[in-house]
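For this depiction, one protein chain was excluded, whereas all remaining protein chains were kept in their positions.
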Amino acid sequence: MSGNTFGTLFCVTSFGESHGSAIGCVVDGCPPGLALGQADIQADLDRRKPGTSRHVTQRREPDEVEILSGVFEGLTTGAPIALLIRNQDQRSKDYSDIAELFRPGHADYTCWQKYGVRDYRGGGRASARETAVRVAAGAIARKWLAEKFGVVVRSYLAQLGEIPVPFESWDFVAGSPFFAPNLSLQPKLEAYMDALRSEGDSIGARINVVAAGVPVGWGEPVFGRLDADIAHAMMGINAVKGVEIGAGFASVGQRGSEHGDEMTREGFLSNNAGGVLGGVSSGQDILVSLAVKPASSIRREKRSINIAGEAVTVSTRGRHDPCVGIRAIPVAEAMLALVLIDHALRHRAQCGDVRTDTPKVAAQAPSADAQPPSPPKG
Amino acid sequence: MSGNTFGTLFCVTSFGESHGSAIGCVVDGCPPGLALGQADIQADLDRRKPGTSRHVTQRREPDEVEILSGVFEGLTTGAPIALLIRNQDQRSKDYSDIAELFRPGHADYTCWQKYGVRDYRGGGRASARETAVRVAAGAIARKWLAEKFGVVVRSYLAQLGEIPVPFESWDFVAGSPFFAPNLSLQPKLEAYMDALRSEGDSIGARINVVAAGVPVGWGEPVFGRLDADIAHAMMGINAVKGVEIGAGFASVGQRGSEHGDEMTREGFLSNNAGGVLGGVSSGQDILVSLAVKPASSIRREKRSINIAGEAVTVSTRGRHDPCVGIRAIPVAEAMLALVLIDHALRHRAQCGDVRTDTPKVAAQAPSADAQPPSPPKG
Amino acid sequence: MSGNTFGTLFCVTSFGESHGSAIGCVVDGCPPGLALGQADIQADLDRRKPGTSRHVTQRREPDEVEILSGVFEGLTTGAPIALLIRNQDQRSKDYSDIAELFRPGHADYTCWQKYGVRDYRGGGRASARETAVRVAAGAIARKWLAEKFGVVVRSYLAQLGEIPVPFESWDFVAGSPFFAPNLSLQPKLEAYMDALRSEGDSIGARINVVAAGVPVGWGEPVFGRLDADIAHAMMGINAVKGVEIGAGFASVGQRGSEHGDEMTREGFLSNNAGGVLGGVSSGQDILVSLAVKPASSIRREKRSINIAGEAVTVSTRGRHDPCVGIRAIPVAEAMLALVLIDHALRHRAQCGDVRTDTPKVAAQAPSADAQPPSPPKG
Partner (left out) sequence: MSGNTFGTLFCVTSFGESHGSAIGCVVDGCPPGLALGQADIQADLDRRKPGTSRHVTQRREPDEVEILSGVFEGLTTGAPIALLIRNQDQRSKDYSDIAELFRPGHADYTCWQKYGVRDYRGGGRASARETAVRVAAGAIARKWLAEKFGVVVRSYLAQLGEIPVPFESWDFVAGSPFFAPNLSLQPKLEAYMDALRSEGDSIGARINVVAAGVPVGWGEPVFGRLDADIAHAMMGINAVKGVEIGAGFASVGQRGSEHGDEMTREGFLSNNAGGVLGGVSSGQDILVSLAVKPASSIRREKRSINIAGEAVTVSTRGRHDPCVGIRAIPVAEAMLALVLIDHALRHRAQCGDVRTDTPKVAAQAPSADAQPPSPPKG
């Protein structure tokens, strides 16, 4: 299938450009009978939408989602669920001066050479605006996972530029403009971002994503590995340059005697695996960590070329995120939820009759305290 | 499609267990007219096969591949190419004592709970032995990429446990039992491995993979991103826990003014992107870096449970790799080649008619010297 | 992938219910650079839309399509093309009395037992209204096929109930309310339909579909057969119960000496194969014939059961087509175009480099006169 559909059984087909008339998606394969309303989706969209604080892009988009199909009298019917978000605040003329040149670090040059046609307004199809529809689709996945299995998918900012953000509590995340799990650091993060914005520069971020409550058995040992599909999902988010599962790159320096998570009758004793063994979920928390690069749209001038191949300099004046990592957080949660529901369905398709007498091994720690890996020691 | 097929157009369907009668695969979608013989595939298989030095598993497998179909009079016909490798040195009785227990860090527990049936011999389907067929399939992909586009895919050991292995030259890789691009470090690496083996422990590794000569335009901007598919391919290799593209996790601490690769008429000035912009290849080297965890099969005792849920201790006495990262190197090359050929075919399917007048931007540096990212600064 | 996406590379993902707020689709994988506007799609939609004559349903739907994405400044960009058609004339209250019962011959009973949730209004997802989006998507495929290869896809009514409709000329089709290629029969067909309507009954039809100009080489010899994919596409149209390629069921009574189409330097001498040999197009016209069952929505009473399993009688009073075969004609063309473009892209993906010196064998007859098989002799 083509490159705008995600998933094998729970499939999301995304469409729309940053400054076109609308973005949206079709969610196919959703189990019937799930209670679903516009509000269930809107709540997640609102976490990602632009303009929520001075630290993210000032584009004003209500991001109101309309459910066009697949829901009848408040329940999913098993038919495809089409979601539509009209673009409002397009200000496309901001982009007329980049119609003929390629912004460094963007998809401008590569998409032009690939397609020979280019909707240059705001990055067109390659814009992070597209990720809103992933959040919308992910909200459906997340609701089903929670109701059916008690799975909880959460995410937080683990590092902002050179500032590590130690995990204190999930309670702080929702109230933080940075999705930071740490209250005391907030002034420092705000000052850091303000400085950055005044310099006209941008910065990278590390995001940690955790899924608690995933039962043992989702995934497969070869190409259908749960961790491989998670990596695909995460690296498929705009600006992501690295993905770790469990101990991640820190496992390079680990010994086998340290890394392999021991099992006891009381539960696992560690979670270096990040909840996936041999491509299959273990019942422990799924731990994922992402590197998000600094936004390429900055005020500072950079060298580039134009469509004729001539040298130019580029400085972006539009409304942009100085740290795209922040708004990537709800997107990462959505993508993880999409991978999980797909594997939940795939698992019961093939293995719906399997029962063993072996007791389930408990996860290492109460999920509420689950804390993904610290940045690797290098 | 199910979880043992890889790729959208150039598809590899893998089969076989570690201690079954054979492993193999079917390669479907290969362009016709490619000159192909058993020797083309065997050369790559020999790089991965066990028993080549004292630093890898001593299982003796000739890994001789038989081409069962799809090649006629020395040319691929466009029909599926079936490849068969008979298992020889199975010594399955080494495994009878683990039939009823779960080795920590392995897929034993998760696959048992998933499938309720378990070929426990050597990990069965979850064994790294399966990766031989990926190498075989990858050899076909690699040959076509080289002949049609001049693409060269290479890989090397970048770190062994806590020892970084600075890149000196590709020339040293082939002669090194560790695929190390550094001659002077070899005695140190050998001593390190010998110590490890005598301790009955194992260690992780970092692998860098480079594809040079990839033309601009392969990949897509949303779910069909080239980098996402690379991440999927790499995280799908047994024991891999982290994947980076270009600057990877180092981009967390970078500013946008530093990260975004400038373009000039003479070429790109840096390659933080790792050859992929907006999910589409840029014409620069594709730079990938992997974290491989330490092997879980070690002599040292670890706690676990058995099928009845009772506490046991496990110590592995079979023949194993103290550093699975070493033999993962040809596998990583193969997987990258498989992703690239798939995208080459997908690209010409959709965009076969596209031509632009914009000159191609040259890669930053001669490919021969291309050097993937150093370990992140953290 | 899930059941509302059609195609491997040129993918159509359909959504929407008969009486929901909208129907539509996402067309993914379209080659960039195709000139495309709303009018290109609307023309085909208008051929299928309800209310065009007294012989089809009187539901009034303008079926105006909106292009939401994937087209920029009049050209396709390679991004997914989302098409939206708002439902207007829903009159859902016509359906309130069937909310609790199952109409014989409809999907009511089966979809209820499958999904446990049912949008009963007008058949919901199973309504033929959904086929409008296939026509819209097919219009894009058809335009590309015509411009790139000169492929022309056409269709006509070959039999109405017991009345065979001999082919006279393509010129008569567009002007006929029945898409009949025969002018002199029109009064007879009108009288037949009027009688049927006054009786409150419905009737089946045979449709012939022809694609001229398809080059040799599209399709594959095993599961990716062009004829198999055509059969899938056609049997996937609501109410279709039979599909023939070329001589179809008449080939049961043929000898090999008669059936096998001879080739000469001047061209093929017959077209029993219907343009497909070994699953691959031969360069001859693709000839397809369909059986469309009589509509199940009739005024006449039939026995059935309700949701509680109790006996009921059902008589449909809504606005319906007495012969759904008529409006299926543009749908059949669209589906054939969708299969063809998908195989065109798949072919150039795998075989884009193939050239032979063997001259192409010409099609048997000028395409303008091409005439699909007569009904089988039985």
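All chains are identified by letter, namely A, B and C, in their written order; residue positions are counted from 1 within each chain.
As a working rule, contacts are C-beta pairs under 8 Å (C-beta built on N, C-alpha and C of every residue); 3 or more make two chains touch, one makes a residue touch a chain.
Keep in mind it's a predicted model, so treat the numbers as computed, not measured.
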> Just one of C:6, C:72 or C:95 touches the chain that is missing; which is it?
Replying inline: C:6
> Which listed residue (C:87, C:182, C:296 or C:364) would be found touching the missing chain in the intact complex?
Replying inline: C:296
> Of the residues C:88, C:110 or C:184, which one touches the chain left out of the display?
Replying inline: C:110
> With respect to the chain omitted from the figure, which of C:28, C:44, C:227 or C:285 is a touching residue?
Replying inline: C:227
> Which of these, C:69, C:155, C:176 or C:304, touches the one chain of the complex that we don't see?
Replying inline: C:304
> Which positions on chain C touch the chain that was left off?
Replying inline: 1-6, 8, 14, 102-116, 123, 125-126, 130, 159, 161-162, 201-206, 216-225, 227-236, 238, 241-265, 269, 272-274, 276-283, 291-298, 300, 302-305, 307-311, 346-347, 350-351, 354-361, 375-378
> If you put the missing chain back, which residues of chain B would it touch?
Replying inline: 1-5, 7-11, 13-17, 20-26, 28-29, 32-33, 66, 68-70, 72, 75-82, 84, 114-119, 124-125
> Please identify, in ascending order, the residues of chain A that touch the omitted chain?
Replying inline: 9, 29-33, 78-79, 148, 221, 345-346, 348-354
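As a convention for this text, only the chains that are shown with their structure count from here on.
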>> Report the chain whose CA-based centre is farthest from the CA-based centre of chain C.
In response: B
>> So the centre of each chain is just the mean of its C-alpha atoms; given that, what is the distance between chain A and chain C in Å?
In response: 39
> When the centre of a chain is set as the mean of its C-alpha atoms, what distance in Å lies between chain A and chain B?
Replying inline: 25
> Got the chain B residues that touch at least 2 other chains?
Replying inline: 221, 346, 350-351, 354
